[in-house]
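The complex appears here minus one protein chain, its other protein chains still in place.
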Amino acid sequence: MKRYIATRLGQGLLVVFGAITISFVLASMAGNPIDARYANISPAARAQLLHQYGYDKPLLERYVSYVGGVAHGDFGPSIGSPTGALTRVAEALPYTLILVFAAMATASLIALASATFGAIRRGSRIDAWVRNGFVALQGIPEFFAGLVLVLLFAVVLGWLPSFGATGPASYVLPVIALSLPLVATLTRLLRSQLLDVLGADFVVALRAKGLSERDIVLRHGLRNAGPPLITYLALQLGWLLGGTIIVEVVFGIPGIGSLVVSATRARDMAVVQAIVVVVAVGYVLFNLFADLAVRAVDPRVRSAT
Amino acid sequence: MNGPCEGRDVTVGTVGGGVQLVEGVDLAVEAGAMLGIVGETGAGKTVTMRALLGLLPPGVRAHGELRVNGDVVSLARVGELRRLLGSETSVVLQNPVGMLDPMVRVGDQLVEGVVRKGVLRPADARARAVSLLGQMGFRAVEHVLTLYPFQLSGGMAQRVTIAMGMMPGPRLLVVDEPTSALDANVRLEVLRLFKRLAQEEGTAVILVSHDLGLVSHFCDTIAVMYAGRVVEHGPTRELVARPAHPYTVALLDASATLTARRRVPLRVLPGAPPRPGHWPAGCVFAPRCPHAQERCVAERPLPTADGSRGWACHFPRIEQA
Amino acid sequence: MSVGDLVVEPPRAGLPVRASRLGRAWARWSALPGSLRLGLAIYACALALALVGAVALADPNAQDLNQAFAKPFSSGHPLGADALGHDVLSWIAHSVVTSLTIGVAVVALSAVVGIVVGLVAGYAGGYVDASLMRLVDLQLAVPPLLLFIAASATVGHSMVALILLISVVSWVPYARVVRTQVLVERTRASISAARLAGVSRLRLLLVHLLPPAATLILVLGSLQLGFVLLWEAGLSFVGLGIAPPTPSLGFMIAQGRASLQEAWWVVVFPGTMLALLLLAANVVGDGLQELFGIDVEVVER
Partner (left out) sequence: MSDAAALAVEGVSHAYAGREVLRDVGFTLEAGRTLAVVGESGAGKSTLSRLVAGLELPTSGRVRVAGVAPTVRYGAVSPVQMVFQHPTEALNRFLSVGASVAEGLRRLPRRERAAYVAALLEQVGIDPSRARERPKTFSGGQLQRIVTARALAAEPKLLLCDEPTSALDVSVQAQIVNLLLALQERNGFACLLVTHDLGVARVLADDVLVLRDGEMVELAPADDFFAGPSTPYAQELLRTTAEQMLVRERA
C-alpha cells in the first residue's frame, strides 16, 4: 500500500516536472516581460531591470534556478505587482475552487439521478427524450450559456448579479453555466457505463435470481459502474473543466482563469507559469485521491497491488 | 408428490413474426430427474430455456405453457414467469465466473435473491447457503462466503453458481452448458455432487449441452433439438442404443469417442445446421438427411410417440412397436 | 473515406428493383441513424451559409457607423449590426469558414500524427510506448485551453499558428486510441497467423493492425472537431485567438458582451451558430458510434 502510493507520487512528480518544463519553455519563448511592459526605457534602465529579474543569464542556468525556486515554492516575482507569482495564484485559487466544486457537485447529483433513471427505464420514450436533450446541452459552449443567463436573469429579470464575486448569489449563474455541459457529459458517461455493466453476464444471473431492474441498477449497476467512472473522470478533469477559465472571464470572478488571461495579456509569465504548475499539481493530487477511492470500493484492485 | 415440470408447445419468434427461433417444443421432466437437451448452434436449446424462465431478450416473444408445481403459466406472460423465477424455477448459466457480480462477496450473492424475493428470511437464507455449499463439496464454507468471485477458481465458481441456483429450492432448475470450460476431472466431480443434491431435493433438472457424451452419462432422458424443434426424445439408454431420427444417428456417428479407430475417418454429416430464418420447408433435416425422400421435402413430419419415446420423422431408423 | 462508403450493407432487398440512383441514395441516407443525419444536415446548412456569405453578402469587415446597432430584420442587415456597424449575418457566414477551416485542419493533422505514433507505440511497446504514456499523462494534466492561453503569448494570433498550437495537444487522443486497439488486436490469433505467413512489417501494421481502429478514429475525429471549434471560439472570446480582420464567432460574441443590454443580437446569433456547429459535431460523433456499434468513452478508458 505504501509502496503503491509512493509509485503514484513518483509518477505524479514526473507530470509536475513536465508541466514546469513546458511552462518554462513557453515563457522563455514569449520573450522577456521587460520589453513587453516597458517599451520606452533607456538601455541602461532595461539592462538594470533584466539583471534584477535575472533575464540576463543563459537559458539553461535560468531553467535550473527556476526549478530550484519552484521546489522551494518560489515561482519568481510577478511583474508589476508587489507580491510574488505564487501569492497571486494563491489569492485567486479559492474563487476557482468554489466555482469548480459547486459545479461538479451540482452536475454530479443531476447526472447521477438522470443516468440512473435512464438506465432503469432504458429504451422508454422519456429516456430517449432526456438523452437527446442532453446531447443538445453538451453542444452549448459555457460562455454562450453564461451570456444568455446574464441576459435573462441579470439584464431582463434583474434577479441576480452578472459580474464579480460579491457573495453567494454571484456564484449562481457561473455555476449554472459551468454545470450545463458538464451535466450532459457526466450523464452520458454514467449512462453508457451503466449500460455496459448491465450487458454483463452476471446481470442475467441477477435477473434469474428474480431481482427487479431497479434492484439490479441500484444495488449492482452503480457499484460496478463507479470505479471506472471515477478513474475516467479524474483523468479527464482538466478537459472537462477547461471552460472554467472562460466562465470566470464572463462573470468577472477573480479566480485563476481570469488571472491567467490577464497575466498573459500583460506578459506576466511568472504568474502564467505558476498557474500551469499549480493546476498540474491539483490534477495529480485529485487523481491520487480518485485512485485511493477506487481501491476502497473495488476488491479486485485492492488485492492486485 | 410433485408432478412433472413441463414446457408445452413452446414457440419463440421475433416480435412481428420476422424470424422463428423455436417451434412447438414439448418437454417434460419428473421431480428429481434430469433431462438433457442436446443440439448444435442455433438449434434453439438456450432460447427454449429462456422462454420457460421469462428471460428472453427484448424483441423476442414466446407462446406456449410452463407447468410447474401445479401452476400453469402462459409463456407470453413474462411478468408471471419472472415472479416464479427465483422461487419455483431457477437457472445456472454458462460461464460461472462471469455469472457472479465481481464487486460483491459470494455469501451476499447467494442470499440476495431469495431474501429480496421473500422466499427465505435472512437468517434462514444464510443457513441454507452454508448447507448447500457444504453439499457442493466445500469444506471451509464460512470462509468461502466471505470471498469475492475473482478469488474463486473455475471449479469453485461453478459449484457456487450451482448452489446459487438451488438456493430457493426450485421445482425446476435449468442448467445451461455447465462446466464446459472445466477440466474433465473437476467437471465430473461437480456434476456428481450436483446430481446427488438435485435428487435429494427432488428438483427437476434440465441440462442444456452440446456435449452428447456428458448428457448420456448424467441424464435420465434426452431431447435432441435441431432447427428449433425436438426431433427425438426418450430415455437415455434406449435413445443412444437405438436412435430413431437420422439426425440423432448422425450426431452419434459423428462423435469422436475413445472407441474410435486411429486414422479411420468419422462418419460425417455434410453441411451445417440451418440458421434461424433459413429453415427449409418440409422436414427441417431433409437437406442434410442421407435417407430423405420426396415426402420429407414436401411435408413436415409431426411428432410421433411410442411409449416413453418420440420422434419427428417420416422414416425413423427403428422398427415401430 | 466518405460517409456513404461506411454504410455497412445497403438495404438491397427492401428496394424496388428499378429504383433510380437518386432513390437508392435516398434510401441509404434514410437508413443512417437520425442523429448522424441531423448533424450532417447542420454541416450542410452551415456550408451553404458560408457559400452565400462569400458570394452574396457584404464584406464582414465593412463598417458603417450609421448602421451601428441596427436591429435584426432591418434593411440590409437581416440579423442586425454590431457597435461598429458590421453586418452580423455576413460576419457569421465568414466566421463559419474560419471555424471549420481550423477544425478540419487540426483534426486531419492530429489524426495523421496520432495514428502513426499510436501504431508505433502499440506495436513496438517498451521504451517508445512508455514515453508516449508519460506524454499522455502530461497532456491530461494541463487543460488544453490553459495551455493555449499560456502559449498564445508565444505563437501569435494567425490561423496557421492556432492550427499548429491546437494540433500539438490534439494528436494525443488518436495515439491513445490506436495504441489501445493495437494492443488488443496484437493478441488475436490472426496476428500470429500473419506473422507465420511472413508478411512485411509495414503490411502487418497497415493491413492487420490499423483497420480495426478505423471506425474509432472516425468517431474520435468527429467528436474532436467539436472540441476544436469550442477552443477556437473560447480563445478568440478572451482575445487570445483569432483577431480581426479574420472574422470569428468568439470575437463577435466578446464584442457584443459589452452592449448586451442594448443589442442582444450581437451575442445571441453568433452564439447560436456556434452552438449549432458544436451540436452537429456531437451528434455526428454519436450517430457514427450508433452506426458502428461502438462506444468511444468506454473504449478510450
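Lettered A, B and C in written order, each chain numbered from 1.
Everything that follows uses one rule, which is that a residue touches a chain if its C-beta (ideal position, glycine included) is under 8 Å from a C-beta of that chain, and two chains touch if they have at least 3 such contacts.
Computed from a predicted model, the values in this text were never measured in an experiment.
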Handout entry: Chains in view that touch the one left out, judged over the entire complex
Key = B, C
Handout entry: Option touching the unshown chain, where B:R187, B:R229 or B:H245 are the choices
Key = B:R187
Problem - Contact with the hidden chain (one of B:L81, B:L214 or B:A312) - result: B:L214
Completion exercise
Filtering B:V60, B:V141, B:L193 or B:V240 for touch with the omitted chain leaves B:V240
Completion exercise
Missing-chain contact, candidates B:V15, B:V264 or B:L302, resolves to B:V264
Exercise for the section: State which residues belonging to chain C touch the missing partner chain. Expected result: 188-190, 192-201, 204, 207-208, 211-212
Practice task
Extract the touching residues of chain B with respect to the undisplayed chain.
Solution key: 40-41, 183-185, 187-188, 210-214, 216-217, 240-241, 250-270, 272-273
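Just so it is clear, only the chains that are shown with their structure count from here on.
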Practice task
Sort the chain pairs by how many C-beta pairs are in contact and tell me the top one.
Solution key: A-C
Problem - CA centroid of chain B to CA centroid of chain C, Å - result: 52
Fill in the blank from the handout: Per the C-alpha means, the centres of chain A and chain C lie apart by a whole-Å value of 22
Practice task
In the complex, go through chain A and note every residue touching chain B.
Solution key: 123, 200-202, 204-211, 215, 219-220, 223-224, 297-300, 303
Fill in the blank from the handout: The chain C residues in contact with chain A across the complex are 35, 134, 137-138, 140-147, 149-154, 226, 230-231, 233-234, 237-240, 253, 257, 260-261, 264, 267-268, 271-272, 274-276, 278-283, 286, 295, 297-298, 301
Completion exercise
Seen from chain A, its contact residues with chain C in the complex are 11, 14-16, 18-19, 22-23, 26-27, 29-30, 135-136, 138-141, 143-144, 147-148, 150-151, 155, 188-189, 192-193, 196, 228, 231-232, 235-236, 238-239, 241-243, 245-246, 249-250, 260-261, 264-265, 267, 269, 272-273, 275-276, 279-280, 283-284
